[in-house]
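Encoded as structure tokens, the structure appears first; notes follow it.
What you see is the complex with one protein chain gone and the rest in place.
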Amino acid sequence: MTEILDIVLLSFMIVLAVAVSRMQNLFMAAMMMGIFSFLSAIMFTLLDAVDVAFTEAAVGAGVSTVLLLGTLSLTTHEEKVVKKNNALALLVVLITGSALIYGTLDMPQFGDPNAPVHQHVADRYIEKSEKEIDIPNIVTSVLASYRGYDTLGEVTVIFTAGIGVILLMGHIWRKEDEQ
Amino acid sequence: MIDMHLPILLIVVPLVSAPLCVLLRQKTLVWAFASLVCVASLGIASMLLIRVLEEGVISYAIGGWIAPWGIEYRVDTINAFVLLLVSIIAAVLMFFALPSVADEISGKQHYLFYTAYLLCFTGLMGIAITGDAFNVFVFLEISSLSSYTLIALGRDRRALTASYQYLIMGTLGATFIVIGIGLMYMMTGTLNMFDLSERLPAMFETRTAMVAFAFLTVGMLIKLAMFPMHMWLPNAYCYAPSLVTAFLAATATKVSIYVFLRFTFTVWGAEFVFEKLKLDAFLIPLSLIGIYVASLSAIYQTNIKRLLAYSSVAQIGYMMLGIGFVSITGLTGGIVHLFNHALMKAALFLSVGCAVLRLGSSDLADWKGLGRRMPVTMAAFVLAGLSLIGVPLTVGFVSKWYLILAALEKGWWPIALLALLSSLLAVIYVWRVVEVAYFQKADDDSNVKEAPLMMQISMWVLTGATLYFGIQTDLTVNVAQRAAGLLLGVTP
Amino acid sequence: MISVGLFNYWACMILMMIGLYTAIARPNLVKKLIGLSIFQVSVFLLYISMGKVSGGTAPILGEGIDTYSNPLPHVLILTAIVVGIATLSLGLALVVRIGEAYDTIEEDEIIERDVVND
Amino acid sequence: MSGSTAILVSIALPLLGMPFIALTSRRPNMRETITLITAVLTFGTVISLLPSVMDGAQPAAHVIDVMPGLSLAFQIEPLGMIFALIASGLWIVTTVYAIGYMRGHHEENQTRFFVFFAFAISAALGVAFARNMFTLFIFYEVLTLSTYPLVTHHRSEEAMRAGRIYMGILMSTSVGFLLLGMVWTWQLTGTLEFAPGGILTGKASEGIVIVLLGLYAFGTGKAALMPFHRWLPAAMVAPTPVSALLHAVAVVKAGVFTIMKVVIYLFGTDLLSGAGLSTWLTYIAGFTILVGSLVAMTKDNLKARLAYSTISQLSYIVLGASLANDLGVLGGSMHIVTHAFGKITLFFCAGAILVALHKTEISDMKGIGRQMPFTMFAFLIGSLSIIGIPPFAGAWSKWYLVMASIEAHQYVAAGVLLMSSLLNVLYLLPIPIYAFFATATNDHDGLHEAPLACVLPLSFTAVGCLVLYIYPDPVLNLLRLIGGAMP
Partner (left out) sequence: MRHQGIPRVVSKWLIAPILLFALYVQFHGDFGPGGGFQAGVIFAAAVVLYALIFGLQAAKQIVKPRIVETLVALGVLLYAGTGLVSLFLGYNFLDYTALDPDNAPHGQHLGIFLVELGVGITVAAVMIAIFFSFAGRRRLR
């Protein structure tokens, strides 16, 4: 059952992605991008990544859609008609894609519990986190403690983006603030 | 106690200082604080290098979780050297920053500017010090996002498009790296570099491993602006504020090259990369073509910052050429050039910055007669330019010497000849600027003063360094040789 | 239970390529960023897919469960999502500024306007 | 003053003079006095080294190690001593001449001229005293850079073009070939020190030796070996004192001096002559001698003719080196001296004619012997010396070179030398002959010499040509020490 849902969802996502890529109306594209994110959030749930799904729903379907719409309202709604097909880009994409597909041929099968990923580092988190950290959500344990430093980096990334946006656009909101 | 925590302090001190800058707000205060932080980092980085040279590899388990379960900082000769380089540049540039930023950035934005500057510094240092593959990506993004912001602050509107272009290319590169890391993780189950290097050999025969390496490499080559993936670099360097250009030119691509070295030599190992995949057969020709194409492009530029940016692409070719030789001498040449080029390019961009401050332009046509109008600045430009050409007794010569030696060791004298002849192109593009500045009369007689003393201090410290390290090569070459030995797994 | 085989990975890769193509071939600056997002989201899917264990559950400890999916990719992707939104917001801020400075957000028109300006 | 101090002082003195010359730009008399004092002091320092060198000592000075096996160091051996003596000695003479010329010709930017002149002399002395190829290379490049402002002195379109050719050829050959040869040598031997008997024996196969010799010979663009000779005629746009000292003496001699040094102290004459590895260079040199002379004949511009004559004469020295026997080395080294005196005289005369009569083309110079008897007489002496007719200095060096060719069984080379002398006669002698015997075509009447400051130096060097013939022993004694073991 899940497999079928899996396949259906993925196919739908591909269709959506193509549509987003080809669509001239940027508002529509942004909305459909939100749906795309939402579908991927469902995918994440199916793949047992509930935290990721939650975040993707909040960020992909929420924040980025709002930001995209905001940007479009400040700039333009319509994409210009593209006359020529970009052969070079297509070539690059095809080469990259074939390389990736080629790479999958030796990959462990999807869901294989004996794949290397499950054997080496992660097993310890699952086995010992209860004793070492005593928090049911292993993702939180890993996120905030085992790999807490990555998360510090992540907060810094967000901080950087915030500073960047304020630097690039913020002087206007501060000016209003002073009035 | 401090001694034990040196690796983490090196990153956390600037990282914590960035938000503190936001809280401080007052612009001179923020500048003073940021300078203090950079100098402190320089101190820590020097202590770290000394300790590494004495004791060998230093490992630091963040959060107390030992690798591979936690994130490890792992410092050896190579990254200690890169860390020192980045902190030297960051600290020296702070003198230049005060007048230059005051001139180019609106006063209300100063504290945020320094915040972004410190973040960029943190990111670069974080990339260089970490022993965890995914952590590289996180800090790569810190440095990238802050560089996009810093570049976009240039006065020309083209700074915005340059920044955008860089953002797209940079993110693509980073995503490629993430794909590469993901596939590596998929095959080994670990993210720790040292652990990866032990577990990857079992996977060398799989197609997935090859693809993982390919993606990682392409991503890194984009980030380090290897020809023909360099298109983002000239615009970014050209339109960014002077300080940013100098800082990025001296550090960002260098750190990316370090990442390349780390992944190819330490994680994957020279045997897989160069004997099985024959990456050198691809790297050497590409480097040479890159050197020539970029140098020729530099010759035809009418904007000096852009000219120097193209020259950077060419110089990256030299570094990659040295790496492509896969020998102690070649790697020594590459690593020494990494250090040397940082010094000279920073010095060059600083002298351009001084001129821009007074002239308001880096167009070649506006530089007529600058030799008389700003003799001190132009003198620094000429000296650093000579270094770029590779004139003896400057750092440029030292790196060139090792590169040529490496080519000859392999018996590839045509490559040696090509590399040498390419430096003539550097003669041409440097000389074009010199000719305009010294041999043409200024269009107007308006008085142009020399740049403020603060800017000249930075400029001359770096120019002096290009001369000093061109004569006193013990430190740089020894460290580079040890690093090369480490990368190839032989003790010299 | 391994019936899906490699399909999941292939679908991810097709999605990646659509995103990549949009990001490099489309001249509209917003479209490029959307393409970049698609590219990134599909990389996230790749990571999460590799963490899936057939028959496993979400990695939240509970009574009577002994098979969990791998939590590490989840953590990595949480970080990556944040990086993605950070990049997107900065990119969109740039697009807005470019739109104000050039009065267009089409790449070729921007290039034209710069040339005219020189 | 100890030997090592004297070496450093002699190189540093012109450099020390530079700021003072620059600071006195508003007071020409002062400026020129300073230049002269600097020149005299420098020459004095160099000559103070002579006695010990004559006794076989080789004073040395070590400055700094740049890389393992690469150091900045000086050591005087006889050949370098000779070169240093000529460069610093003729600097005094040329300075006097330049004062007359620059003022008489109302040149602009005279200060810059004197500053960079001093710089170039310092570089030439560095080349002369270099203990190893690395040091020599550094000063070789400094010499190129420091003479560039002199070549482009007039800042005209033509001067800038000439400057580009000058820099282009000298830089590309030195960076492309010379540096490559150096790195290669270092890679083979681990050193670049000049050593008696050479350092390459047993370290390199014959094929590599030939390639290396090629890299050195063509890499030394200043030796103007064809096809890398174009810079020399181009550089003639510079003011005449520059052409005189630098492009007849210091710069070009630095080139052939380098080749000499390389042949003697890097390869070792035995290595080269043993298997005839340098024979090809003999032919190239011979070709350059003949073609240079032939081209000189077609030139009507006096300085251009002299330039091609220089190209041809330089190859005499390269030919001497390529013969790789003691006589060849002696003859070549001797020719460095004799050609210096002969050619500087000729250039001085060309400049004097320009200053006094504003003539540059040979066809305009008929009958000028009556207006400028001293100058044209000196010109005659210089010509005869270049041609190699006794009793003038050039005869000695040509004699040794011919003997060396015969000893090396290079009869073609001997033939080239003789043939070239004939060509020299054809392109040099007509000038003084027409000057004295043809009817004047200009309107000046009576004596019309250049300023005394010009005439004195050229008379001095002309007399030098004579003295060197009569009394060559000091030079020969010194040169016989070449290649001797370092104590």
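Chains: A, B, C and D, in written order; residue numbering restarts at 1 for each.
The criterion applied here is as follows: a contact is a pair of C-beta atoms (placed from the backbone, for glycine too) under 8 Å apart; a residue touches a chain by one contact, two chains touch by 3 or more.
Bear in mind that the values here come from a model prediction, so they are computed numbers and not experimental data.
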Visible chains in contact with the missing one: A, B, C
Of B:Val37, B:Ile62, B:Val138 or B:Ile335, the residue in touch with the unshown chain: B:Ile62
Of A:Ser21, A:Ser37 or A:Thr140, the residue in touch with the unshown chain: A:Thr140
Sites on chain C contacted by the missing partner chain, in the whole complex: 58, 60, 78, 82, 89, 92-93, 96, 100, 103
Residues from chain B at the interface with the omitted partner, ascending: 1, 5, 8, 12, 15-16, 18-20, 22-23, 60-64
Missing-chain contacts mapped onto chain A: 50-51, 53-55, 58-59, 62-63, 66-67, 70-71, 73-75, 131-137, 139-141, 143-145, 148-149, 151-152, 154-156, 158-159, 161-163, 165-166, 168-170, 172-174, 176-177
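As a working rule, only the chains that are shown with their structure count from here on.
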Where chain A and chain B are represented by their mean Cα positions, the distance between them in whole Å: 30
Computed distance of Cα centres, chain D from chain A, in Å: 73
Gap in Å, rounded to a whole number, between the CA centres of chain D and chain C: 69
Multi-chain contact residues (two or more partners), chain A: 100, 104, 107-108, 115, 117-118, 121-122, 125, 147, 150, 153-154, 157, 160-161, 164, 168
For chain D, residues that touch 2 or more chains besides their own: none
Contacting residues of chain C [partner chain A, same complex]: 1-11, 13-22, 24-28, 30-31, 33-35, 37-38, 41, 44-45, 48-62, 67-79, 81-90, 92-97, 99, 104-106, 109
Touching residues on chain A, where the partner in the complex is chain C: 3, 6-7, 10-11, 13-14, 17-18, 20-21, 26, 29-30, 33, 36-37, 40, 43-44, 47-52, 55-56, 59-60, 63-64, 67-68, 70-72, 74-76, 79-80, 82, 85-86, 89-90, 92-94, 96-97, 100-101, 104, 107-113, 115, 117-118, 121-122, 125-126, 129-130, 136-139, 141-143, 147, 150-151, 153-154, 157-158, 160-161, 164-165, 168-169
Interface residues, chain B side, partner chain A - complex: 15, 18-19, 22, 62-63, 65, 68-71, 106, 108-109, 112-113, 115-116, 119, 122-123, 126, 132, 134-135, 138-139, 141-142, 145-146, 148-149, 152-153, 179, 183, 185-191, 199, 206-212, 214-215
